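And then subunit A:
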Amino acid sequence: MDWDFYGQHLIPALNDGLWISILLILPSATGGLALGILTGTIRTFGPPWLKRIGNFYAGIFRGTPLVVQLFILYFGLPNIGIYLSPYAAAVTGFILCSGAYQSEYIRGGLSAIKRGQLMAAKSLGFSSTGSIFWIVLPQAMRRALPGCGNEIIYLIKYSSLAYIITCIEITGQARDVATTYFRFTESFFVAGLYYLALVSIAGIALGKLEKKLYIPGFGKQH
Partner candidate 1 sequence: MNNNVATVLQITDIHKVLGGKEILRGVSMTVDKGELKILIGPSGGGKSTLLQCINFLLPPDQGRIFLDGSEVHFHKKAELYRYRQQVGMIFQDFNLFDHLNALDNVSIALRKVKKIHKAEAGDRAYHELERVGLSDKTDLYPAELSGGQKQRVSIARALAMDPKVILLDEPTSALDPELIGEVLRVIVDLARSGMTMIMATHQIGYVKSLTNEILFMENGRIIEHGPPEKLLSADADTRCRGFCEMLKDLVREP
Partner candidate 2 sequence: MDAFTAIIDALPYILKGTAVTAGIVIGAMVLGLIAGIPMAVGQVYGNRPVRFMVGVYVWFFRGVPVLVLLFLVYFGVFGFIEIKLRSGYGIYINFSPFMAACLVMGMVSAAYQSQIFRGAIQALPQGQLKAASALGMSDSMAIRTIILPQALRIAIPAWSNEFSIVLKDSAVAFVLGTTEIMARTHFVASRTYQHLPLYLLAGVLYFILTWMGVKALLKLEHKVRIPGYSN
């Protein structure tokens, strides 16, 4: 094994890529979750016309490949005079796509909360928004947490697609090194390990969060 290849070329390149990947993932995950909570709430409690818009948005973005969405944003929008940088196109695509999936989990969590909760909150004088925000959402979020966490893990892996619209993150760096030095197996395997590490760290963090938010007996069916 020649360590020079790893030490001098592959690892430094992948570390550069890792930084870009993180810059892609963090805003996309937070943005996607925020958009998902908003859309999910609207899709559950909103007025009918707003519900329909929310459902349409979620249906479109969940029904088409992320690659297509990214291509539309990066290659397609210039057709109508909108130019996005690779990074901006990637983050926009990730937020929109992730938000659609997150809204599905949030909606599922919200509709699993018994009507009585909302009624009880209202009987105490909460406004509709207040009872959703203080009573229903905290419960729904706990129910939705495993799904939402899973979606973030998907997002970490899908951040690799930014490479396709020329935003050079881990995958792009690996590809560069692989073709320059003709070392495909090693380059992509190590790149895979980078993602594996990111996904595993996220998984552990989410597990910790779930444990922290655990309420005895909550979520069991009776």
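Here is the rule we use: a residue touches a chain if its C-beta (ideal position, glycine included) is under 8 Å from a C-beta of that chain, and two chains touch if they have at least 3 such contacts; residues count from 1.
Candidates were picked such that all candidates are chains of the complex that A comes from, given by their letters.
Every value quoted in this text rests on a predicted model; they were computed, and no experiment measured them.
Would you mind flagging which of 1 or 2 touches subunit A in the complex?
In this complex, among candidates 1 or 2, subunit A touches 2.
Applying the document's contact rule, which stretches of subunit A touch candidate 2 when the two form their complex?
Spelled out, the residues of subunit A in touch with candidate 2 are 60, 63-69, 71-72, 75-80, 157-161, 163-164, 171, 174-175, 178, 184-189, 191-192, 195-196, 199-200.
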